[in-house]
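For reference, the structure is listed below as structure tokens.
All protein chains but one are shown at their positions in the complex.
For reference, chains read A and B in written order, and residue numbers begin at 1 within each chain.
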Amino acid sequence: MSWLQQIIAVTVLNLRSIPQRLGASLVAIVGVAAVVGVFAGVLSMASGFKKTMIAAGATDSVVILRAGSTGELASAISNEQIQIIRTAPGVRRNSTAPEVSGELYVVVDVAKKSTDESANVPLRGVQPGAFAIRENMSIIEGRSFEEGKNELVVGRSAQRQFKGLELGGTIPFGVVEWTVVGVFEDDGSVSESELWADVRVVQATYRRGNSFQTVRAKLQSPDSIDELKAALDADPRIDVDVVNEREFYSQQSKAMSDLISFVGYPLTILMSIGAIFGALNTMYSSISARAKEIATLRAIGFRPLAILISVIIESGALAIIGGILGGGLAWLFLNGFTVSTLNSASFSQVVFDFAVSPTLIVQGLIAAIVIGLVGGLFPAIRAVRLPVTTALREL
Amino acid sequence: MKYLYLVWKSLWRKKVRTILTILSVFIAFLLFGLLSALNQVFGGSADLANAQRLVTLDKISIINSLPSAYLQRIESVAGVERVAHASWFGGYYQDPKNQFAQFAVDPERYLGVYPEVLVAEEQRDRWMRTRDSVLVGRDLMEAFEWSVGDRIPMYSSIWTNKSGGQVWDFEIAGVFDSDDPRGNTQLMLIQYDYFDEGRAFGNGTMGWFILSIDGAGNAAEIANAVDTQFANSPNQTKTSTEAAFAESFISQYGNIALIISLILTAVFFTILLVSGNTMAQSVRERIPELAVLKTLGFQDKGVLGIVLAESTFVMLIGGGLGLGVAVLIVNVLGLVPLPGFYLDGAALMQGGVYILLAGLLAGIFPAIRAMRLTIIDALSRA
Partner (left out) sequence: MSKDLVVLTDISRTYQKGKEKVEVLHKLDLTIEEGDFLALMGPSGSGKTTLLNMLGGLDKPTSGSVRVGNDELQNMSSSALSRWRANNIGFIFQFYNLLPVLTAQKNVELPLLLTNLNGKERARRAATALSIVGLEDRANHYPRELSGGQEQRVAIARAIVSDPNLLLCDEPTGDLDRETADEILQLLQALNRDHNKTIVMVTHDAQAAEYAKHVLHMDKGTLATEVAA
């Protein structure tokens, strides 16, 4: 018999005896499934969070903050500075005005629907140009707010996650009642976690005078950022950081997704080691149960390597089944599962979906295969090393 | 006790198998320990929070400041013993990555409401004497390798000082510890007077107030009295117990505790399966031996006990090692630099209960099988 035929013959023999060792085989499969499931589950949180944050960023938009600010909340920009930015080079103009929006970012207490506990929900005061700067944004229900009125348009995710944001309803922040007049969506981005209102009204309500926190501006092209930066850097009246919007959001998401990865990867490694022990156990007992059979094969003249490989194939097959099972379950139950959490970088709630991405599934399957190979290798070596005569004499 | 030898010996009937099982149990309980400690990070501060203390915040948002005049008005509310205040400094050291909490506080008032903050008398005096000095938590001191007397530049991303810059220089007057190992000492305390005079805007405001009260029973009443005082002012307040405040803040992180417990369930379920299967296998192989024990006069219950003891042993060894290493990593060596990352007695107790439970659950079905086997059938299989 050729190598391949030998391997196939022994493998078929092994696989056929699995029903007799169903318990142990199932244990190995479940062990690997748990590893891959937990891995995909935890990291899909990180990837979903990142996806939501990055979706908000366009490469031809910039966020302008006071120099050194770590987030929108800590920034401050005066009205005079905004006038400078409006006329700066590199900023795109539509037919009537430069596409610049001075914005005020505050945090208000709104109860979560799921727990009824109050959460920091971002309230963004914007200037009229704000909607045009975010090109994916559109109002899907109701209308935009009227200038000068206490009216809110709310992000679709925010509306789903937080209480009292029904269209037409009113919600009190402090002494002021706000009316929800519209709902917007923005490609599933972090903006959908926000509530928007006229910046003048927000300034008045929060006694911010005529000051803003950040500026959004549309660039003529992604490369215009250098031109804009240079111009603002040269201007002594203004000291700001100009950041590409996409970069800004990926910075904002970094701490959180780093934390999740920081927990997720060691967790997976530890669990994988546990699963390797499980797989080793399964394969060792599978081999000791068939010691006589294996010895018989060897006595007839099957080559050791064929037996070795077939044992590894068996454990690899069990691990892959487990991996597919775990990844599949994670995808089925977690993909698209919506949660909201506090992003420490912006000190406010971000609503996002778990994203069980193909990359994660592939990584999980690789972990499964490693578990299978390591779990099969040592038992396989033992099977081959077993002296034929001893094995035949043993039961 | 005299059966222990028998149980111990039977355990090592198949060395490799037992060792592998012990190792997977070890991993499971190591994970349990680490995840429990992580849970403390998200949920622990709520346990530490004091019901004898109230926190008064701006009603609309935690980020809004309150007028400093509120201090006296809150002090005058019946039942309030002491009032302290704190304000966000919002800074970092050298690199925006080095973020930690800095509060501007009145030293005397602050230490008055937080008796758990421990500081050497001489260092406390130095802090109170020196306007531009700070008191630094032990964990921070160690993380940045600072020592008392160092001058450090802190960059505030919120507050510009009167000279127009955002870098504030401070002298380290002392270091503080917490009387609870879980307490957060990743904190820097700045002198409020120096901070308020130095900042370019926002002068005369305070971030929030901390009230200590004379009896936990009337906390709700006092909170209500405080909020009523400011009901018609532009800055309405929201007062709650420190515990409720911490809890509501933690709940903002969402379902992290739930996710952790789901992971633990998955891990446990798997470990139970693995070790249960091992036990079942081991019992299957030893059926004739167990029958011999019965023939010799061992009671059914005795055989049940022997099998249960075996599985409990495996869990005790693996689980004990796992918890031990977790304690070593978390509490002794402190390898994970997260505030509140600590394994407390309650978590260890819980781990211990799980170990016993897992031992019983993994062993119970094989044990019952061993108990029920009839001698004649079992022997005829020999």
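Following the convention adopted for this analysis, contacts are C-beta pairs under 8 Å (C-beta built on N, C-alpha and C of every residue); 3 or more make two chains touch, one makes a residue touch a chain.
Keep in mind it's a predicted model, so treat the numbers as computed, not measured.
In terms of the touch definition stated at the top, the absent chain reaches B within the entire complex. Considering the whole complex, the residue from B:Phe42, B:Phe144, B:Tyr194 or B:Phe298 that touches the absent chain is B:Phe298.
By the touch criterion stated above, the residues of subunit B touching the omitted chain are 2-3, 5-6, 9-10, 12-13, 288-289, 292-301, 375-376, 379, 382.
The definition used in the following text is that only the chains that are shown with their structure count from here on.
Averaged C-alpha coordinates give centres for subunit A and subunit B that are 25 Å from one another. By the touch criterion stated above, subunit B contacts subunit A in their complex at residues 14, 16-17, 20-21, 23-24, 27-28, 30-31, 34-35, 38, 59-64, 90, 92, 96, 99, 155, 157-158, 166, 234, 236, 238, 247-248, 251-256, 259, 262-263, 266-267, 269-271, 273-274, 277-278, 280-281.
On the side of subunit A, the complex with subunit B involves touching residues 23-24, 27, 30-31, 34, 37-38, 41-42, 45, 67-71, 73-75, 106-109, 112, 115, 117-120, 173-175, 206-207, 263, 267, 270-271, 273-275, 277-278, 280-281, 284-285, 288, 339-342, 347, 349.
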